[in-house]
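The structure appears right after this line, and notes come after that.
Here the complex is missing a single protein chain, while all its other protein chains stay put.
Moving on to subunit A:
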Amino acid sequence: MPKNDIAAVRLNGVAISFDLADRRRYEAVAPTDLAVGETEFVSIVGPTGCGKSTLLNATAGLLRPASGSVDIFGAPLTGLNRQAGYLFQQDALMPWKTVIDNVAIGLEIAGTARAEALSKARHWLERVGLGAFGDRYPQMLSGGQRKRVGLAQVLIRDPRLLLMDEPFGPLDAQTRQIMGDLLLKLWSEDRKAVMFVTHDLDEAIALSDRVVIMSAGPRSHIIGDFPVTLERPRNVAEIRHDPEFIRLHRDIWDALRDQVMTAYNNTAGAAA
């Protein structure tokens, strides 16, 4: 994106580190700059343990960076990011609330009258294809259905920025593609800034405007930034046969491969 536009997210030298049990410090992410445009879909791809999720948590305000700053729509982020919706990798629905109450809660706590919140929630459940499931409890749904509820729960609040942490990670391959298509459909109707963390390169290319590659940790950093020029609308399952997709995949994989091997050797070494 052009340098002077107001970005949805701008990371300025954000570094992340943790205190280890033995009092040493683990520097997960080296100082990193990254900007995400107002209607841009950016994927962050990297090997396991490269700190891509921590970067997302820093953007959400759930994690304080060790150094550097985060700007959200031009304003410095302090505390939680109130402009962002966050779709978690793990199950994050409230199991004691019905599906429709889970979706409506974001509006209710913001002061929307219950009847109005429920009618909007019903509308969102229909948009994610779960119109008939409102009175069920999350435990009664499949993993893919729970992700749909999660998507509705986040989008009903109409956040300007969507943060997604391997949201479809636990799902099987077919369900992932269906969820990818659903996400693209909803996003194309109302374009928001998206930061999408994944370890699946196919998924990243199929969904995004840009794919950012991170190196293996520790001191993980951005090693590649690839614009994806594929036409939209896209079909997640079919686009991977597109010659342009294949070319992009090859280029990005060249950058990613060494990092994956490094990460693998690191963890293999740690396990031994």
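Some notes on this structure:
In this text, a contact is a pair of C-beta atoms (placed from the backbone, for glycine too) under 8 Å apart; a residue touches a chain by one contact, two chains touch by 3 or more; residues count from 1.
Please note the rule applied: contacts and distances are computed from a predicted model.
Protein name for the hidden chain, per its UniProt entry and selected from "Putative membrane protein", "Hydrogenase expression/formation protein HypE", "Molybdopterin-dependent oxidoreductase" or "ABC transporter permease": "ABC transporter permease". The chain not shown here is touched by just one of A:Arg82, A:His123 or A:Arg232, and that residue is A:Arg82. Only one residue from A:Ala21, A:Ala110 or A:Ala132 touches the chain missing from this view: A:Ala110. Only one residue in the set A:Met94, A:Ala173, A:Ile246 or A:Met261 touches the chain that does not appear here, and it is A:Met94.
Considering the full assembly, A:Gln153 is the residue among A:Ser43, A:Gln153, A:Thr198 or A:Ser215 that touches the omitted chain. Where subunit A meets the missing chain, the touching residues are 60, 62, 80-82, 84-86, 88-98, 105-106, 109-110, 137-140, 153-154, 157.
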